[in-house]
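Presenting subunit A:
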Amino acid sequence: MKKLLLAAAASALCATGALAEVKVGMITTLSGGGAGLGIDVRDGFMLAIAQSGRDDIEVVIEDDQRKPDIAVQLSDKMIQSERVDVMTGIIWSNLAMAVVPAAVNQNVFYLSPNAGPSPLAGKGCHQNYFNVAWQNDNLHEAAGAYANEAGYEKTFIMAPNYPAGTDALTGYKRYFKGDLAGEVYTKLGQTDYAAEIAQIRASDADSVFFFLPGGMGISFLKQYADSGIDLPVVGPAFSFDQGILQAVGDAALGVVNTSQWNKDIDNPTNEAFVESFQAEYGRLPSLYASQGFDTANLLLSALEKADPSDADAFREALRAADFDSTRGDFAFGPNHHPVQTIYAREVIKEGDVFTNKIIGAALEGHSDAYAADCKM
Partner candidate 1 sequence: MSEPILATHGLNKSFGALKATNDVSIDLMPREIHAIIGPNGAGKSTLIKQICGGLRPDSGRVVLCGQDVSGKTTQARARAGLGRTFQISDLCMEDTVLENAVLGAMGAEGVAWRFWRSALKTSVLLERAEAALDRVGLAEERNSRCANLSHGQRRQLEVAVALTLSPRAFIMDEPMAGLGAEGSKRLTGFLDGLREEAPILLVEHDMDAVFALADRISVLVYGKVIATGTADEIRSSQEVREAYLGDEI
Partner candidate 2 sequence: MTLDERYINGLVLIGLLALPLWALATDEPFTITLVTRAVILALAAVGLNLILGIGGMVSFGHAVFFGIGGYAMGILAYHAQTYTALDLGFFETDGTNSMPVIWLVAMIMSAIVAFFIGLLSLRTSGVYFIMITLAFGQMFFYFAISWAQYGGEDGLSIYVRNGFPGLNTLVPIQFFGICFALLCIVLFLFSRLQSSPFGLALNAARQTNARVETVGLNPMHLKLLAFVISGAITGLAGALFADLNRFVSPTMFSWQLSGELIVLIIIGGVGRLMGPVIGACVFVALEHFLGELTEFWHVYLGIILLCIVLFGRGGLIGLLTGKEGAHV
């Protein structure tokens, strides 16, 4: 739980005088498995804060260790002790479900830089909750849409047996018009996919869709590449992102994945972001870094217009989403989830580094399936 207090641009001399007027609490995963994602969100977020030059924003950063009970405890701390105005940072849906409903009910604003569980987009939506990344189903829906476009007719789909996995397959099926050659739920944390690969081989599929975040995806892709099956693979960006691609290696080359962001999206904000992130941290930014960066910029844009103490005005300012996003056009739907374009991108090799390039839009101006359930 590394605490990082940052009064951006406040020099040592006037540090005592710099009164933090806005306090932001960031709970994210910085240690243990999955720490890479949290680190990227944090770095992207802090980069934007630093670039803003504002010295009146204090960001309190804590590590949730990817444990829901720790996250809840930290959230209590943020609200009770630190008395933050805005919270952000959580990576995982199950942690978000543990923290967000209680937090927003205590009049804190929550800006989600990564997780978008469906209850928070539908019946459980809240006026103080804003999602700056995506609703969980979005990238899977886009994968389904892309599969139609690519002319796939029979897909073998698989995901771990847990709620986000179910959501992923549901999302894919929602847009995919063809038939399913097989539908498999694997064990959460599974590392060997030989059995599933054998099933794929035995099926009459013409394509494979999978959602296997983290190490699971690395294992699957390596084993799949080695199996000699050459059916095309599609998946959400999570298994193909900058942090993880180098560990997958050649096995990922050519795979199409869906994402709302890529480093080659052509707009000045993104260009500046990619450049400054690389300069600051010495690595290419990931999807998560872009989401952290956008989240901070959304916050900054709202702070320009209103103070969080005036909750109604601040909420309006957030809803306007009046900022330059790294992914181009960005707007909120009625349930405070993004309406955005989701791209299909392909894994390529640039020199020695594996990365992605956009091959087209899979869904444009895409919202989500739960907005209608949201009564706000």
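Regarding selection, all candidates are chains of the complex that A comes from, given by their letters.
Convention: contacts are C-beta pairs under 8 Å (C-beta built on N, C-alpha and C of every residue); 3 or more make two chains touch, one makes a residue touch a chain; residues count from 1.
The structure presented is a predicted model; accordingly, all values stated were derived computationally and were not measured.
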Candidate from this complex that touches subunit A, chosen among 1 or 2: 2
In the complex with candidate 2, residue positions of subunit A that touch it: 1-3, 30-32, 63, 67-69, 72-73, 76-77, 80-81, 93-94, 97-98, 101-102, 105, 117, 161-164, 166, 187-188
